[in-house]
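For this depiction, one protein chain was excluded, whereas all remaining protein chains were kept in their positions.
For reference, chains read A, B and C in written order, and residue numbers begin at 1 within each chain.
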């Protein structure tokens, strides 16, 4: 039984971790960390878990926690884990960090985009970027996994095969992304009130969203060169789901069969990635509640561009689902354990 | 392995049956019946099941099906099963009918409220009303189970303990119910278009909704007398969920403790029914995607009425979930098998 | 030109006042009061008004304001106006209060249900309850109008004719109400975040909602006797709209024609009240953005109850629209001026 502690258990990603892990055969949550709800029943925070989880919320004492569990999930604000992590902790417990603290290798990029000083840059080198389909073997051996962002997971997986196969011009990549509102978290803000989001759509963080450099770094590894992209997120009146619509120029007039072959080559053994039938556009509803990534690509013969589309559930493959997938890899579990969930429709 | 055939597999309830049964340890769907989609891949109808279900849709040949499977689920329009059922079929296969054909014992009530002639009234007597928490033992032995309606399941379970314990005046019962739109089915109708339902709420079928006599019959058994109620359904702009707000006069000035004790007495061993903590009102979101029924009751000291509230997922406990629960009972399975699903939040 | 000041201009009701009054032929807003946004452009708070309103938000100085305008609208928290109102102010300016401070004649009822001490009970007697269809003549002469609550407006107008005509048993009245989320205001709270409201419905404030005594007082005047009701509000995933479904026992077996005649008698000259055709249930979408109240009644022959239904836009007839209607009456304007708005569909 893998013993688990969650720090930040009462946010949406934390709640999703609990939903998944409760059904995991070989895992057991023994620490529901939440500074805001200490000593309150966890199921009073998430009442869907009434009579399912009887535990109470505990303080976020990472050092104490490190001696009690096998793995800690940190679903905490940026900078939190970086400010606490020490060799002593990481030598005793594996950590899967859902924040951005260890996602980027260049600490100056992190500090610039996030506007905070990194307090433990010495662990950046060691941290493994937890995009399972890309770094599976490294993840298996990791002590510290940086769980990717929601937009980034969807963007990278949607674009990677064509970039890696050299079919598209890297400097032409534009990512137009659309997200459900749970990505904005459970904190009370006017801009995420029901009446502000419902019957509305907008772009936000245009040219400045923090997931941009994360996407660029990972795509850069795939391309073997520095990549700069446009990334534009949008807020959609729905709870869950991210849809990425990405554009790029083809280098040559590659035919669709060759384009699709690139996806098949990279993803044919990936059980969570579904390359849809030709011409079918991904819909976020088809992956809701699951760890799937639905992908497709359409070629525009008139402009010689590809439109690459990907859909995930932002709380699953975009956060908690991928985190559990990482845990499974790190602990020698079957990769789908706890994640063999069928999307809920409608 | 229980071999299963579904007739009407391409409606919302059919799709939910597939979602549940795919994860059932001891069951296997071998017939996806759908007149409208014969020879098409089932996952082309419900693309959330892409690469999960590879089967194609078959014709609705109940006689052929009866010799191939152990149980048939009929998620079909009213009158369909009644027009086909024969002793030969029912002697070879168990049937769980999600339509209303065998729910009411008085055929004239059925014919009046549904406006159609019943073609096989000879099976009404035998049919067991598949409300598991009420008729568990009968269901175990049944050949033919009439799976309850969505509104009825929620209404009956919400009211039953107080009625059975004689605490409320039967003639005072008023049920004001609110349902998500999946209850209206997947057929294309103007009134269930997105733009007609979204940003809107209305009552419908006032005094005439077909679930009324079904609720009345079952509550009548509980009360040991004929019951006539007011039942008013409303259409809510959400996909899933039914909330019942029921009102009744207390016979005496019973205290809340006694009132809650009635619920505990009847439901304390029911793993799908959750009596919420005092003062907590059920929310449909807390049961979404699960087979739970969340219930609570509040006493109004000023009017000496009780407000009884219940919430279910209409496609789960209100349809497919309860149908699988019935199957589990009929085939000696653990009652929660396949149904141990945690509600999805948010 | 009626000169107008709004205190609390940056809440949803305040914004709706501005939307209406901007198109009013004989009114002009000269003071946009908002403590939270002093010195900021009003159109930065409500960007729908960009290039429409160029004014900036001012402090809530009611005494200064009283000397500058003809009428003040207070869309402020409970207790705010009561704590400031003085004879000096009210002698110089008319006030339309959208809070509950002067709605109820019995100060002890106010203090009990709202849990605050009333600081200026001396004005309660004078204040006119601003339900235009009921108190039109008194409103015309009033200095201080207590603008009714949203639920109360809809509930009272839906029930009043049958009560006044003595057709229903007062003690049998049950009001089951459903509201869009704008009624909860623009303050940032977790429970009104998009993800908490969307795909969800719940009752709240059961037996304890503050609009209960307000409904009871007004219905009591209509019935000529004290009235105690059950009132249960629900939160619906939509921005605007209130639907009331009210139940009552008929005293006699009155026929539907007589029942409808009661509504016609009371409302035939009311241009904002629409008695729908027989059998048509009101939908909130049909009144969205307008000052209409759509009403209908259905008789249940089996239980001898009536189901009375009413729909309003909670920000219009339930708040700002009615407030302007009151202003029109108080200042000798045509009652529909500024309010002749066609509902927006879809």
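Methods note: contacts are C-beta pairs under 8 Å (C-beta built on N, C-alpha and C of every residue); 3 or more make two chains touch, one makes a residue touch a chain.
These numbers were taken from a predicted model, which means no experiment stands behind them.
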Selected from A:16, A:70, A:288 or A:337 as touching the chain missing from the view: A:288
Of A:70, A:196 or A:337, the one touching the omitted chain in the full complex: A:196
Residue among A:66, A:134, A:150 or A:309 that touches the chain left out of view: A:309
Hidden partner chain, touching residue among A:12, A:123 or A:247: A:247
Residue, one of A:138, A:255 or A:300, that touches the chain absent here: A:300
Hidden partner chain, residues of chain C it touches: 12, 15, 19, 22-23, 46-52, 182, 198-199, 239-240, 274, 276-277, 280, 283, 285-290, 294, 340, 342-346
Where the unshown chain meets chain A, residue by residue: 171, 174, 176, 178, 180, 195-196, 198-204, 206-207, 228-230, 232, 234, 236-241, 243, 245, 247, 281-285, 288, 298-303, 305, 307, 309, 311, 346
Residue ranges of chain B at the interface with the undisplayed chain: 12, 180-182, 186-190, 192-199, 237-239
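The rule is short, and it goes like this: only the chains that are shown with their structure count from here on.
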Furthest chain, CA centroid comparison against chain C: A
Chain centre separation (chain B, chain C; CA means) in Å: 39
Approximate Å spacing (C-alpha centroids) for the pair chain A, chain B: 37
Chain A-chain C separation of Cα centroids, rounded to whole Å: 46
Residues of chain C engaged with two or more neighbouring chains: 195-196, 198-199, 237-239
